[in-house]
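What follows is part of the complex, with its chains left where they were.
Naming follows writing order (A and B), and every chain is counted from residue 1.
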Amino acid sequence: MKDRLHQLLDNCIEKGSEVDLTALVHVLEGFQKKIDKEYTQYIDGLLHMERKIDRDKKTCEITVPLNDVWNNSLAIVHGGITATILDTTMGTAINAILPEGYGAVTNQLNIHYIAPGIGDSLRCKAEIIHHGSKTVVISGEAYRSDGKKIAYATGTFFIIQK
Amino acid sequence: MKDRLHQLLDNCIEKGSEVDLTALVHVLEGFQKKIDKEYTQYIDGLLHMERKIDRDKKTCEITVPLNDVWNNSLAIVHGGITATILDTTMGTAINAILPEGYGAVTNQLNIHYIAPGIGDSLRCKAEIIHHGSKTVVISGEAYRSDGKKIAYATGTFFIIQK
C-alpha cells in the first residue's frame, strides 16, 4: 500500500502542473486532518470544514475555503459541492438538538442557486423551520467571502434511531 | 511544493489506518486521472466518473465507484455527493445537446432521497423534460449496484453563452 501511495504521488508530481500540485496539497492537507481525527468523515476533512454550532439558537454555521479542486468547468464552485456543504450544515444543526441515540437523514433537498460561487470561502448557515416528532424542516443559506448570498436551500430530514 | 507533498504523504502513511490508506489510494488514483487529462475537472477525477452520452436520445449516464471517502457519518454515501453526481449528469446531458459556445448552469435543484447509498457503485441517468430557449428542465435518477433507485431529482438549468 505504501509503495503504491508513493508511486501515485511521484506520478502526480512528475506530470502535474503548478496548479495541479497546489490543488493536491489542499487535498492531502484535508485528508491528513481526518487521519489526525480532527474530523470523523473524509469529506469534512477534504473540504476543510470549520463548524460553529449554537445549540441555544438551534443554528449551525460551516465555513469552507474554496479551491480549484471543487470547481466545475465554468471555474466556479460545483453546485453539488455547495449542496454537500448545505446538507452537512443542515444535518449538523439538526443532530445538535436531537437526543442521544437519534440522527437525521436527508429525505428531500431543494436548492435555489442565486450567484456564482467564487472568492476565498463559502459560509453556510442553517436554521430550523419546523421540528416535528418524525421530521425536521430546515433552511440553509450559502454566502461568498464578499458577503453575497449564492444559494438558498430547504430540506426535509427524517429523525431516525441510530 | 514537492517536499510539502512528500511530507504530507509520509504523515498520512505514518498515522493512517489500513482503511485510511486504502481510501487515500482511491483519492490519489482519481487525482492522477485528472493530471493525466482523462478529465477536465478535479471532482470528476476524484469521483472516478465514467460517462456515457447518447446525443440522439438526449440522455447521459454517469457511474461512480463508491468508497468510504464519500460516506457520511451513517456509513452511506453523503447526500451531497449523490447531488454532485446527479447535477453533473444532468448538466452533461444538457451540454451535449446545446450548440457550440453555449453552456448550462444549475438554477434550481430538487432531490428526493429514497434509499441509502450503499454497495459498489452509483449509476445516474438524466433525461430532458423540457428544452426551452432560455431554460432546460431535466430529471435525474440514481441507482445502486443492486439496481435499487436511491434518489430522484429534477433541475432547472439556465442556458448561457460561454
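The definition used in the following text is that a residue touches a chain if its C-beta (ideal position, glycine included) is under 8 Å from a C-beta of that chain, and two chains touch if they have at least 3 such contacts.
Only a predicted model underlies this, so the values are computations on that prediction, with no experimental measurement involved.
Here 2 of the identical protein chains are placed; the entire complex in the file holds 4 of them.
As a working rule, only the chains that are shown with their structure count from here on.
In this entry, chain A maps onto chain B through a rotation of 180 degrees when their C-alpha atoms are superposed, rounded to the nearest 5.
Each chain gets one centre point, the mean of its Cα atoms, and the points for chain A and chain B are 15 Å apart.
Residues 1-2, 4-6, 8-9, 11-13, 15-18, 20-25, 27-29, 31-32, 34-36, 40-43, 46, 68-74, 78-81, 83-88, 91, 103, 105-113, 162 of chain B touch chain A in their complex.
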